[in-house]
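Only one protein chain is missing; all other protein chains are in place.
What follows is chain A.
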Amino acid sequence: MLRRLPATLVNQIAAGEVVERPASALKELVENALDAGATRIDATLAEAGRSLIAVLDDGRGMTPEEMELAVERHATSKLPDDDLLDIAFLGFRGEALPSIASVARLSLTSRPRDQAADSAWRLTVEGGEKRDLVPAAHPPGTRVEVRDLFFATPARLKFLKSNRAEQAAAIDALQRLGMAHPEVAFTLSDGQRRMVDLPALPPDLLADPASARLSRLTRVLGRDFADNALAVDAEREGVRLVGHIGLPTFTRSTAQAQYLFVNGRPVRDRLLTGAVRGAYQDVLAGHRHPVLALYVEIDPREVDVNVHPAKAEVRFRDPALVRGLIVGALRHTLAQAGVRTATTVSQQALGAVRPEGSAPLARAGQGGRQGWHGGWGTWSPAPPSAEAIAAGMASQAPAANGLADQGRLAGWELPPQGRDPANQSDPAPPPEPPGADHPLGVARGQVHDTYIVAETPDGLVIVDQHAAHERLVLERMSAALAESGVPRQALLIPEVVELDPAAAERLAARAEELADLGLVLEAFGPGTLIVRETPALLGETDVQGLIRDLADELAETDHTTALKQRLGDVCATLACHGSVRAGRRLSLTEMNALLRQMEATPRSGQCNHGRPTWVRLDKTDIERLFGRR
């Protein structure tokens, strides 16, 4: 029997797409509150949102008539010009409230912002049926309560995960909105405990959007993020990209902590995540993921947000532009940050040098010599060198204030037993005072023929000489390749590769870009490619395999990093062979030269495998180690 479905059923079907779990209902309600111009939003969950989701806002509010309309399907106040191309609000479909109402017990309590106390009303809807509209007591703003979610569609209930997982998803949804809107205060509680608390920011902080954002991000992602993040601000053809990105040494094992926003809307988008991967590719070990929050601000007409029921994905009119902007901006920011490395790594090192069994820093000084050896052992096993460093550090402490005290620094020496015999004969240049223009400081010696210890105005830096030099060599080779082009070996017997036609077409469309990387191919009938030249650097290579990898990658991410990756791997291997090994003695002159090169080389803070090339111990940390603080 062909028939029109009853409204409730239509709404339940829509609900299946819009609200799949408590977190999505919460997201819709909070977005409505944001659309209503709220400055503070308080959400409550009971049983991870199964029995109650309540959202209270101090926004515009609704009149009783508006409330009645709001729960009707396709009723919205957010498309004033009937123009789907120009969407200025988070919502626009007029679908969320009726969908939720069809699968739960919904109540709206609202008082329009500038109306008297007696203009507050409550509307209840149950399983899609409007119940009663009664006068209520309520401050300006709206409170929406969703009880017994999915009671009307028990099948849905079965698909929910554990309370813990549902709650985590809800927290994540709220935090994402919180990161997108630092000007609004958010809380989320379960009735007893505040699970999210993002307070309002003071007006002076709000005046500077970048600081406001960072402050909010820090609140969500933790202090570590702020210490390890770089600000991004770039614009191209009217598209703006701002945000904060983590240093390549501050990573996670999943891409979970990558927050992306388009016009204030949290999104998960392959284009964006792909661009992030491309940007970090050179500086990150393959299985690590950076932590970052990126905000794309773009003319609403240039982006279609109406492609996903939960509005979690978007489609850009010019994806290449957005991608190029992100990759370019991130690379630039990372390159500029060149020599910075994650402070957290230093923190870990500091943790390692702490005397065993004395967790609080304040007790470090009481560890005694015995404890020290145990502690140092994990970091720098040979006692003489350790003592040398310890002595060095101790004698540095008094220089805290007058850091440019030439006399004292010149007189500073490692005790004889710690001295590197190779360096003794070296006519050491007069040690210059470490200056601000040399962030990696002045080399003071080498330990284990592997690590360079350098002194900076406010601490000391330890450099892994092999990792650092390897990175320098790789950067030089990459620069050379970029400058002179990738030499190509023509093939005597061209390689014919069969692929599925779409994949072959995708590759053929990128022929020019691939040729720049040394791979010359052309289409030869549907699904067939002929490879005529390959990058000489790869030697005799598995062309079929390379092409297939590239095809897979293009299908998945729109990138051709597989080829760059292989070229990079060859360069990295060469770099590894061509660089100073651990165990090689260096003179002070050589050490200083290496430090200066590192400062001058972008991305020298990580080795080719994504590990740090140097760590810093702040003087305050050293002082703490000795119980001076």
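Points worth noting:
Basically, a contact is a pair of C-beta atoms (placed from the backbone, for glycine too) under 8 Å apart; a residue touches a chain by one contact, two chains touch by 3 or more; residues count from 1.
Just so we're on the same page, contacts and distances are computed from a predicted model.
When the listed names "NADH-quinone oxidoreductase subunit B", "Urease accessory protein UreF", "Beta sliding clamp" or "ABC transporter ATP-binding protein" are checked against UniProt, the chain not shown comes out as "Beta sliding clamp". Residue in contact with the omitted chain (choice from A:Asp148, A:Glu495 or A:Glu599): A:Glu495. In the complete complex, the residue from A:Ser162, A:Gln192, A:Ser253 or A:Ser484 that touches the missing chain is A:Ser484. Contacts to the hidden chain, counted on chain A, fall at residues 476-477, 479-480, 483-485, 487-493, 495, 533, 536-537, 539-542, 544-545, 570, 574, 578.
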